[in-house]
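A single protein chain has been omitted; all remaining protein chains appear in their positions.
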Amino acid sequence: MNIGQNIYKLCKELFPINRSLTGDGVRETLSILKREIPDLSILEVPTGTQCFDWTVPKEWNCKEAYIIDPEGNKICDFSQNNLHLLGYSTPIDTTLTLDELQKHLYSLPELPEAIPYMTSYYKKRWGFCISHKEREKLKEGQYRIYINSTLENGHLTYGELLIKGESEQEVFFSTYVCHPSMGNNELSGPTVATYLGKYIQSLQNRKYSYRIIFIPETIGSIMYLSKHLKEMKETTIAGFNLTCVGDNNAYSYLPSRDGNTLADKVALHVLNHSEPQFKKYTFLDRGSDERQYCSPGVDLPLCSVMRSKFMEYPEYHTSLDNLNYISAAGLEGAYSIHSKIIDALEKNHTYTSTTLCEPQLGKRGLYPTLSEGTKTREIVKNMMNFLAYCDGSHDLIDIANIIHVPVWELYEIIEDFKQHTLIQ
Amino acid sequence: MNIGQNIYKLCKELFPINRSLTGDGVRETLSILKREIPDLSILEVPTGTQCFDWTVPKEWNCKEAYIIDPEGNKICDFSQNNLHLLGYSTPIDTTLTLDELQKHLYSLPELPEAIPYMTSYYKKRWGFCISHKEREKLKEGQYRIYINSTLENGHLTYGELLIKGESEQEVFFSTYVCHPSMGNNELSGPTVATYLGKYIQSLQNRKYSYRIIFIPETIGSIMYLSKHLKEMKETTIAGFNLTCVGDNNAYSYLPSRDGNTLADKVALHVLNHSEPQFKKYTFLDRGSDERQYCSPGVDLPLCSVMRSKFMEYPEYHTSLDNLNYISAAGLEGAYSIHSKIIDALEKNHTYTSTTLCEPQLGKRGLYPTLSEGTKTREIVKNMMNFLAYCDGSHDLIDIANIIHVPVWELYEIIEDFKQHTLIQ
Partner (left out) sequence: MNIGQNIYKLCKELFPINRSLTGDGVRETLSILKREIPDLSILEVPTGTQCFDWTVPKEWNCKEAYIIDPEGNKICDFSQNNLHLLGYSTPIDTTLTLDELQKHLYSLPELPEAIPYMTSYYKKRWGFCISHKEREKLKEGQYRIYINSTLENGHLTYGELLIKGESEQEVFFSTYVCHPSMGNNELSGPTVATYLGKYIQSLQNRKYSYRIIFIPETIGSIMYLSKHLKEMKETTIAGFNLTCVGDNNAYSYLPSRDGNTLADKVALHVLNHSEPQFKKYTFLDRGSDERQYCSPGVDLPLCSVMRSKFMEYPEYHTSLDNLNYISAAGLEGAYSIHSKIIDALEKNHTYTSTTLCEPQLGKRGLYPTLSEGTKTREIVKNMMNFLAYCDGSHDLIDIANIIHVPVWELYEIIEDFKQHTLIQ
């Protein structure tokens, strides 16, 4: 099995679990991820903890939830698809007329086959999500409503993976574990993050340290920043929000607020040379945890490289964003881009030429000794172009951009030049 | 009557008066404007006053001027149209042949119906302006020439309206009162300036102070700067030359020399969102008092927002730029743009978010508590986008530009956020 298939398999295993901001589904998810990367720490903060302007909410769990229609059929069964239940629904056990029930039903007329994904985290409500097609079949009569949920003081649970490198400087990845049974948004993020964690652990002589967190969206990132902002502002050189990295339909880039950070630079370089047809959004198109990481005063250097971006594909936030929507190829593509980004960051350095004027490559066996006209010149040009910009003011990615080559085509040249101490 | 109609009525009243650099026509014009805005100060500087490289010229007045043709008809009669007389014509009472007279006649072959507007401020001359059609009808014979003018030591007369605000910092408007009977260039400038003066006086809690001056072009602005340059360089945050603001054919923008002042920023923002089809000139197209206000060493932050720009419409500087060329709608459009500019300057401020990360709008009743998919997100986006850039480095206009909304769509949001102390 290749890496894409492995990631897909992990998605499949995690798919049925009911995740939300809090609760046992998050714990179960993180324990499976810890099986894959044992260094993952699973941490909790209690309900009521103040995080900047926000408060950690009550913990929500649900055992059972369904509706019995007038003919005695069980519909909107949470055990069949956890999207049927409005997230954070309060418990109820009652009987209602269809009219009364309708106020608690959510469906999408424009996507009649899809169960929408809906939540009510901060206002007490109950509700069911149903495909519009099923909703239209509902007949007059008495409906039994049953939600066996709890909303009690408890914890917000999250995962943190810290991987040390030579430097205290960190590369940061954030992904979220609060979405129930959906694929691209969002099992792709935590599963790709898990395999990137394995990849980083496999790198020898890591220059940078790495921080990967698995949190619930919004409240999780705000909570995490409220605990770690000071250190992260000091150490983070580049960060990436890992979301919507599972389908095979597109590549997308969403910049940092600043638009000009190292994260943006490396992401754009890798995308331009690997997937030049990628779609470029603006920070105005944001919608995930970059909203917090790039907020005024936080301003971490973080951007997002995605496959089909949240809110930009019809299946988004519905039961159609399922295991069929994502694929091993889609997941592997995103994994590959992000591992290229990690490689580029690790190799990136501001190299300086050790000679004044061009060095004599020939006497070191690095230059053809016979000038054979146009052809040889072109080959050597790549080496000379790299050296021509090793002036202490351009890093490797800058130079690759100036001389129009992907950064990985320079890795070998750099090793040669280092060996001959032509650069430092 | 709406404001446009009021301004037009004022133009009509002022139209017949013979204005020039100096003289009783300027005094009469200013006294009518003072009736509208009693706080207007009418000031004078004597002939011979040195103003930088220039000297205030003699005062010119004219009682009568005409030509009697060989058949005894009175032509080029100053009392019929003051454009017939070359501005600053010296007195004369003589009889000439047609050939001799021709050297003193000015007409426009390309606009045969129009009387051109001509002056000779700094060289002693006399002359008459005539439509080319009439000129061609002139027959051989003796012509009686009569100009009963005076060119004597006197004064240059101008108006100054100072309106105090909370701050010493000033917004500056300059307009000119030296043009005889013409409409767009120039009765529109002083009349629109008068109504903007009324508007500014009506504003409660004015942040800025305002300075509006009514001067003759060139010598007037140079004279005024020679008296006030030091204080104006210290206090002026934005200035606007008010000219050609009367017709309904176009909107035009002429930048400051720098091109990047607050005046330019606010003018471009308002034009882009109100009249996006406006014509953008460069500083090389200048021709009015911006020549002085933006000259090296003066460098006031001043630009011009006009309707049809001087030198860019065929009727310019002829008898065809009359009360038919301008209109209530044209004047009101210019008034409206400039009052939007004033509003934007008054509201403009560098707001800073008071929270780290996004605030929880929901607990303040500012955010829908149920995530209803794509639609609700879009509505809230405008609020969140504004907050996302309240980082202490962007002022309100910058943010409006970044998030692609007119600044006035944020006025209410700002009030809400201020009330909830989410920004400061």
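Side notes on the structure shown:
Think of it as A and B in the order they're written, each chain with its own count starting at 1.
Methods note: a residue touches a chain if its C-beta (ideal position, glycine included) is under 8 Å from a C-beta of that chain, and two chains touch if they have at least 3 such contacts.
Fair warning: this is a prediction, and the values are worked out from it, not measured in the lab.
When the missing chain is restored to the complex, the residue among A:Lys9, A:Lys363 or A:Lys418 that touches it is A:Lys363. Considering the full assembly, B:Ser295 is the residue among B:Asn148, B:Asn272 or B:Ser295 that touches the omitted chain.
Residues 352-353, 355-360, 362-363, 369-374, 377, 381, 384-385, 387-392, 402-404 are the ones on chain A that touch the missing chain. In the full complex, chain B makes contact with the omitted chain through residues 52-54, 106, 108, 116, 118-120, 122-123, 125, 218, 221-222, 225-226, 229, 257, 283-284, 286-287, 291-292, 294-299, 311, 317.
The rule is short, and it goes like this: only the chains that are shown with their structure count from here on.
If you lay the C-alpha trace of chain A over that of chain B, the rotation comes to 120 degrees, to the nearest 5.
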